[in-house]
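To start, I am sharing the structure in question, which I have written as structure tokens.
One chain of protein is taken out of this complex; the other chains stay put.
Up next, chain A:
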Amino acid sequence: MQLLNLKDHEVFREWKEFLESLGISNFQENELAQIDSTLGMYNDAGSLVATGSVAGNVLKYVGVCNKFSVHGSHFNTIISSLMNLLAQNDIFHVFVFTKLKYSQSFQHIGFNELAHTDLGAILETGDTDVKDYVHRIPQQPNQADLQVASIVMNANPFTLGHRYLVEQAAAANDLVYVFVVSDDVSLFSTTERLALVQAGTADLSNVIVVNGGQYMVSYVTFPAYFLPTPDEAITYQTTLDARIFKNAIAPGLNITQRYLGSEPFSRTTGIYNQVLQKELAPAITVHVVDRKQASGQVITATQVREAIAQNEIATVQDFLPVTTYQFIQKHLTTLQARIQKGMTIHGN
């Protein structure tokens, strides 16, 4: 077992050919760039017989040739080596995306399947799991008798458009969970986004704001939200995201309603909304709320970010709750510095 240096052309070529021979074909630049480390196992003749990589806490590019081994032994060796490698970096909660036919192999070594489609499955293992996540979310004593709604948002930053969506849900339901996307890859940091959603909904007593963790629109479950991706992959990822929500998150919190903003602009979010409507029914009723307008314009967080970049925040004051506007005023130079450093303001 050894670390493979994929920057070495010869090593990379052998690794790629090995995986291609096993039917793995996606070697796009943006996929490869995410890999932190790669392990490889060689046989006595010096050829690669098993490999696997880690990207953050996700296992990727796992390939095993079983021709000369007792069934499954190389697979178990490579996975435990990857997990020990992650453990050295204090990562104990591990995810994997895999073809449906390999889901069983992962379940056999302690992984639990979160969701699957015909194309693939997502599994997790480690010191915490989705049950712990749901368990940590605050609940009302009589939650089982309540009508509970949910909204998932990035809120980059929280606008009056988001606020309108929350208000609609809060007026029509006993309790509303607002899940804020947890990955820290947006102009406004996760802490800032969470705080602004909290501040902007503080007067709504039946709204609970929680971190969406790794189970909702995260880099793990739904990378296409953050990276340019073909439609087919978006549909696949959003289907998994919807099924995790439906099967693993909603039941424990008695969530039966989900609110979405209509999506006239973002192709990715447009597909996501369609998939959610198809997948969540009938257990969860999906409500699509038309976007709120201010001074004749549809409110979008993208415009707010553009106004920050252009140094014209007064033009979007009508789009923002006072709390968000004040935050931007106070931190304008910090935000602009992030954009100058290359933080993208388009996309999500």
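Here is the rule we go by: a residue touches a chain if its C-beta (ideal position, glycine included) is under 8 Å from a C-beta of that chain, and two chains touch if they have at least 3 such contacts; residues count from 1.
Definition applied: contacts and distances are computed from a predicted model.
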| item | value |
| --- | --- |
| Undisplayed chain, where the name is taken from the UniProt record, one of "Putative ATP-dependent transporter SufC", "D-methionine transport system ATP-binding protein", "Citrate lyase acyl carrier protein" or "Outer membrane lipid asymmetry maintenance protein MlaD" | "Citrate lyase acyl carrier protein" |
| Which residue of A:T128, A:N247 or A:Q317 touches the chain not shown here | A:T128 |
| From A:E29, A:D44, A:D90 or A:D203, residue that would touch the chain that is not displayed | A:D90 |
| For chain A, residues in touch with the removed chain | 70, 73, 76-77, 79-81, 83-84, 87, 90, 92, 109-110, 125-128 |
